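Note that one protein chain of the assembly has been removed; the remaining protein chains are unaltered in position.
So, subunit A:
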Amino acid sequence: MDLLNAIVALLNFVIVPATAYGAQLALGALGVTLIYGILRFSNFAHGDTMAFGTTITILFTWWFQSLGVSLGPLPTALLALPFGIAGAALLMLGTDRVVYRFYRAQKAVPVILVIVSMGVMFVYNGLVRFIIGVDEQRFDDGDRFIISARDFKEMTGLDEGLALKSTQAITLVVAAIAVALLFWFLNKTRTGKSMRAFSDNEDLALLSGINPERVVVVTWLIVAALATVAGTLYGLDKGFKPFVYFQLLLPIFAAAIVGGLGSPLGAIAGGFVIAYSEVMITYAWKKVAGYLLPESLEPDGLAQLLSTDYKFAVSFAILVVVLLFKPTGLFKGQSV
């Protein structure tokens, strides 16, 4: 019984939240890794792109809510998601037109684009705060739980409850669909293959009649979709606060680099590695230890390795370790 309780506690406080968080990071990291692979630079504006897409999604969610439109048990945000994606796509294409295209025409080296993306980041950041403010917004509705902790306890008779929030389940389902679509697109469609060809060898792609500008536009569109989906799922799960999205940049980059920059599979793996590490290191293990260990060995303290305030230190530490010992990442991206 104690063992079962320990497992349930672990699932409830570590595995389930970390899996949902990992899926959100993976979607974010996929966007970063795509831009890195195809446009050759690390896009620092990615966190704020997520924030912008989410902002638009929230605005549409509120509008639908005021109209009384809903999806029943599902959050209305899912209905607003396509509009958020469209908004983010417009913003990114506009940015590309006004900013990035100039540097492409100059054949600017990618490091300049990195700095440019930082400027874009600040602009997006301001834009989001201007539109929706700096405060936290909650926009989830519909059923909060698929299984609540109390129901689970009553069902199983265990001391520990296992709660499964509907946003967590939705995160996993939507993320799985998005990833499947992305891989299908990159590997099976003509446009997707032309993007991989462009990433492999720009000159030869050009000589094969692949239009570079079209590849760039499609890349931004996909990135806008991935960023908005990632941002909206994170917002549904944990609430939307612009500054938090800016900070998400670190775990997202850590995920992309740990998995191997430029490798979509790596981005997914990296997202989960970072999420699990972050949650496990900042989790207070006292409860689980209490079930598993004999009373004499039970820890007095919380058995928490790091306070949750330091969770970004975890991604940073993993990032440094990976860069030191396996710079190409788990899935052999570009060597660093």
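The working rule: contacts are C-beta pairs under 8 Å (C-beta built on N, C-alpha and C of every residue); 3 or more make two chains touch, one makes a residue touch a chain; residues count from 1.
As a working rule, contacts and distances are computed from a predicted model.
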item: Per UniProt, the name of the complex member that is left out, chosen from "NADH-quinone oxidoreductase subunit H", "Nodulation protein E", "ABC transporter ATP-binding protein" or "D-alanyl carrier protein"; value: "ABC transporter ATP-binding protein"
item: Option touching the unshown chain, where A:L206, A:L221 or A:L306 are the choices; value: A:L206
item: From A:L71, A:V111 or A:M155, residue that would touch the chain that is not displayed; value: A:V111
item: Interface with the undisplayed chain - residues on subunit A; value: 36-37, 40-42, 103, 105-114, 190, 193-194, 196-197, 199-210, 212, 253, 257, 261-262, 323, 327, 334-336
